[in-house]
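First up is the structure itself, then whatever we jot down about it.
All protein chains but one are shown at their positions in the complex.
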Amino acid sequence: MKKLINQPENSLNEMLLGMTKAYPEYLTRLENTNVLIRQNLDGQKVAVVSGGGSGHEPTHAGYIGKGMLDAAVAGDIFTSPTPDQIYEAIKAVDRGKGVLLVVKNYSGDVMNFDMAKELAEMEGIEIEQVIVNDDVAVEDSTFTAGRRGIAGTVLVHKIAGAAVERGWDLQKVKAVAEKSIKRIHSMGMALSPCTVPSAGKPNFTLAEDEVEIGTGIHGEPGTHREKIKTADELTEELFNKIQADEPIKSGEEVALMVNGMGATPLMELYIVNNKVHDLLKSLGTTIHRTFVGEYMTSLEMAGMSLTVLKLDDELKSLLDDPADTPAFKIIN
Amino acid sequence: MKKLINQPENSLNEMLLGMTKAYPEYLTRLENTNVLIRQNLDGQKVAVVSGGGSGHEPTHAGYIGKGMLDAAVAGDIFTSPTPDQIYEAIKAVDRGKGVLLVVKNYSGDVMNFDMAKELAEMEGIEIEQVIVNDDVAVEDSTFTAGRRGIAGTVLVHKIAGAAVERGWDLQKVKAVAEKSIKRIHSMGMALSPCTVPSAGKPNFTLAEDEVEIGTGIHGEPGTHREKIKTADELTEELFNKIQADEPIKSGEEVALMVNGMGATPLMELYIVNNKVHDLLKSLGTTIHRTFVGEYMTSLEMAGMSLTVLKLDDELKSLLDDPADTPAFKIIN
Amino acid sequence: MAELNQVIGALNHAADIIENNKQHLTELDGAIGDGDHGINMSRGFSFVKKTLDEGSFETAADLFKKSGMALVAHVGGASGPLFGTAFLRASMTLKDKTEITIEDYINLLKASIEGIKMRGKSDAGEKTMLDALIPAYEAGEQAVQQGKNTVEVLQAVKEGSEKGLKETEKLVAKKGRASYVGERSIGHQDPGAASVALILGAIADYFSEA
Partner (left out) sequence: MAELNQVIGALNHAADIIENNKQHLTELDGAIGDGDHGINMSRGFSFVKKTLDEGSFETAADLFKKSGMALVAHVGGASGPLFGTAFLRASMTLKDKTEITIEDYINLLKASIEGIKMRGKSDAGEKTMLDALIPAYEAGEQAVQQGKNTVEVLQAVKEGSEKGLKETEKLVAKKGRASYVGERSIGHQDPGAASVALILGAIADYFSEA
């Protein structure tokens, strides 16, 4: 394990310090917590709070700012934050108009946010929660924990944050966030694993000619393993899985995200993007916006995920609204 | 070598296609070339053209747009583009007000841009060239090729592009670009090498406990090798080298870039940023703006570089001017 | 069975055992989850130790509540709210008791199971911590019925949890992260179940050695 860190147990704290020092105009740290909140919380608006384990940077705190998040709660690496921390975040950003929690569907995140929600409700804070489950790699069934939330979550932040900036009330913000969740589908793969510093070694190993398909964002193994193929073939495989789950039809309009897992050169993501565009075009689909880059990572894992968001007029215009955060900016 | 590519010899073309498909509102490809140019070139302004080998994404084409570049010429991976390509770029974006070439100080880049400049001058195009040489790892001496241009080049794009948007003429744009170059100092290191696809294996190898100090951006070995240390120690080592070269004094104001080489988790870059801020603060320096992320990469190399730009009022206000490009946005 | 200082002793011993097995728990989680379970539990239980060290407790309920809050606030992940809820539910069964009987212990296990089921929306057979806890409870309950003594009942609880843990190898995970690897989870023990077995084992050992 070769990393630019000091003591593994200090990494989270030092990262948060590094973020606040990099972006004083965007965010500040809530004292004695691992919560970063938006600088100059403006207006009497609904607040959007997200969070989860760390190691996914720029997720979550990179999305704090105008048109996205008001607070991000950071857990240890790949570990859900605890209810007390989430509760502090909620209290800090609630401006009397209520708080929307955007939670990724992991047992840990869901349970910790649930407990925080209960604490906040006891204080009389109006609070709603949406659970993002965009990962089509995992069977969605009542016999499982359901689908995971992965990179598509960033688009939910964007949609919810835009709705908030428009002055919508909590129920309306929640409703449009839920609509977007239903329309977001993602699928990922890895070329190499990653190492949690405190564990000291990777969670799985791959041969030089193997890739892992259907991976999540915590360095966990995926649904299966196969021989490496060309970028075009791998892209088509992931895309077909999304397409099988929620067919994309001719005439539909989508937003596309090609997300790098941490160690994948941007060059490779563009090569993948080239192929996905061709696949979408061949279905007669219009691609309204494309996001290529590292939006939700797994430390230094190599690999990528594809996310397709089916737009309607409302989602399209919310997606196009301005956003100004360290890691996601939309300029109109 | 495990990569998301198809045929190595097609990677450059497919990447350029992927970029044009991702950012149709920003850029378009000059037919039959590896040149991307800005969409809707506006006004009768000076044009800024940069370029170099590929594999440094988002450099260069990611900086095409308002307030930065008008064209980016892409060579093969880590290989300077050829004069004919650069010449096409110059012709495409010149609007009669002349063209500034921003070139990194590599023999190959300098010579190919020189030849292109000669071709353009023969056509009567007014043309100037600045050579970026921010890398303090390399001795600057008349007995060598001089210092390399590395991540600090992005800030030169920003300064020159802002000057252009203000309507400055070619000589004034060149002068301020040159001023910024004198004030930019960078230093990099690597935790792991990278592999050029067509070569198939990395250019150097490092033991599990070794790091390479003073690396450039082409996967070449650095000035020396040493045992891995903590992030704080490595950061201080790089910072001291910059500081020894061009002392940063109390009361000065700087812009700071903590640049990831490709595979380094953003978390680690923030940990580094935390330390650099402390070092700068302890010198009594004000940090006006901080950029943390992947600005100039070396494929999937792990490591980072630090860049310090000493500001004056003019540079500060040019740096703060709005910019809107795929990979670099400043919103005011 | 136990006065407050013995309860403290037993929980401290459980915390030590978790600490000693940090690496092992993490490896179990690495195989089918995200490889942090040992780290999470060790961090959480170090705060339980701190709580036990620094606090003064009027009642057993108080002791369990504060330990549970330490777990909720410091374990994180899925196991944090689950073990935390288990302790908090246990606390609720103890009210103002200052001593715990073996029947109290069995009751407290039952309440913990209910808490985990509620919080985790989970049930037996889904390859979770419940699959060690439920057989542990059942074995203990049966031993009480059979009139066994405290040490024997604690031993039955320990063995029940270990048997349950062993059985988790055969199960397909249906809750938690391990559910994502589906059939591939077969052949591996559930890390949360392993933690349960370690804790219940440590408690039994503490009292049988005492």
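Residue numbering begins at 1 within each chain, and the chains themselves are lettered A, B and C in the order written.
Throughout what follows, a residue touches a chain if its C-beta (ideal position, glycine included) is under 8 Å from a C-beta of that chain, and two chains touch if they have at least 3 such contacts.
Note that the structure is predicted; figures quoted are calculated from it, not measured.
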Could you list, sorted by label, every displayed chain in contact with the chain left out?
-> B
Looking at B:E139, B:E233 or B:E314, which makes contact with the chain not pictured?
-> B:E139
Among B:T20, B:T59, B:S80 or B:T325, choose the residue that contacts the chain missing from this document, as touch is defined above.
-> B:S80
From B:G62, B:G152 or B:G216, residue that would touch the chain that is not displayed | B:G216
Residue positions on chain B contacting the omitted chain are 53, 75-84, 106-108, 111-112, 114-115, 137-139, 143-145, 148, 196, 198-199, 203-204, 216, 218-223
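By definition in this document, only the chains that are shown with their structure count from here on.
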So how far apart, in whole Å, are chain B and chain C when each is placed at the average of its C-alpha atoms?
-> 55
Please compute the C-alpha centroid of chain A, do the same for chain B, then give the distance between them in whole Å.
-> 29
Distance-wise, how many Å sit between the C-alpha centres of chain A and chain C, to the nearest whole number?
-> 32
Counting only residues that touch at least 2 other chains, which ones in chain A make the list?
-> 77
